[in-house]
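Note that one protein chain is taken out, while the other chains of the complex remain in position.
The block that comes next holds chain A.
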Amino acid sequence: MILEAKGIKKSYGNRFNRTEVLKGIDLDIEKGEFVSIMGASGSGKTTLLNVLSSIDRVSSGHIFIEGEDITAMKDKKLANFRKNDLGFIFQQYNLLDTLTVKENILLPLSIRNMKKGEVERQFETVANELGIHELGGKYPNEISGGQQQRTSAARAFVHQPKIIFADEPTGALDSKSASGLLNKLKQMNINSRSTIVMVTHDATAASYSSRVIFLKDGLVYSTLRKGERRQEEFYKEIMSTQSVLGGVGVES
């Protein structure tokens, strides 16, 4: 088991006006899994991703990554842990306009003073897998949104993290670019046995994963597993669960 969460609670606000966003969530994620987290606006899915990925602290509960309790880690160790073991993809591509595609992808490696040959090799691997190798010398404003998001994904994978956290990675993409990105993510998930945890409100995006966790009002409402089924069937089941939840609404 790569990630284990026990009784996670998270609340915001001061003591007069507290909002409990997560009300006690238990979660296990196996190594190499591709998990989607779904739920209506305000169900706490982004908050859950933020605490799982240690960007935000929990109010109570424990999160273990490979057996180590990250809720008890000191800031410095936590920063190191994020740097080495985690990768992030956000809805905004978060690329630096002043750097080329290649330089953007290599940003996580440039922070850790790696050997040049090794850096090149890592770049070759992820850039080829995500199909953006020939764009290496271009700048973000010269490529399409889909290509920018694949650049962002390559940057998340380049240092071979244990877990990739993706928050609405297809949120700003048209459906063709979105399916392109998701296919690549799935391929990376299978080929490199990397674990992916993705927040999405899009049933199509979720159908690429192997398991979907539905949140409702800060609690796990239900879990669907793809198993041996085809993607279309899985999609239909996700859709019907989503309509029961009433969470097909517009999402930011």
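Methods note: a residue touches a chain if its C-beta (ideal position, glycine included) is under 8 Å from a C-beta of that chain, and two chains touch if they have at least 3 such contacts; residues count from 1.
Simple rule for what comes next: contacts and distances are computed from a predicted model.
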| item | value |
| --- | --- |
| Listed names "ChrB N-terminal domain-containing protein", "2-oxoglutarate ferredoxin oxidoreductase subunit alpha", "Probable heme-iron transport system permease protein IsdF" or "OB-fold domain-containing protein", with the criterion being the UniProt name of the chain not displayed | "Probable heme-iron transport system permease protein IsdF" |
| Touching the absent chain when the full complex is considered, from A:Met1, A:Leu96 or A:Val244 | A:Leu96 |
| Residue touching the undisplayed chain, where the options are A:Asn80, A:Asn128, A:Ser144 or A:Gln231 | A:Asn80 |
| Sites on chain A contacted by the missing partner chain, in the whole complex | 50, 53, 55, 75-76, 79-84, 86-88, 90, 92, 94, 96-98, 107-108, 111, 165 |
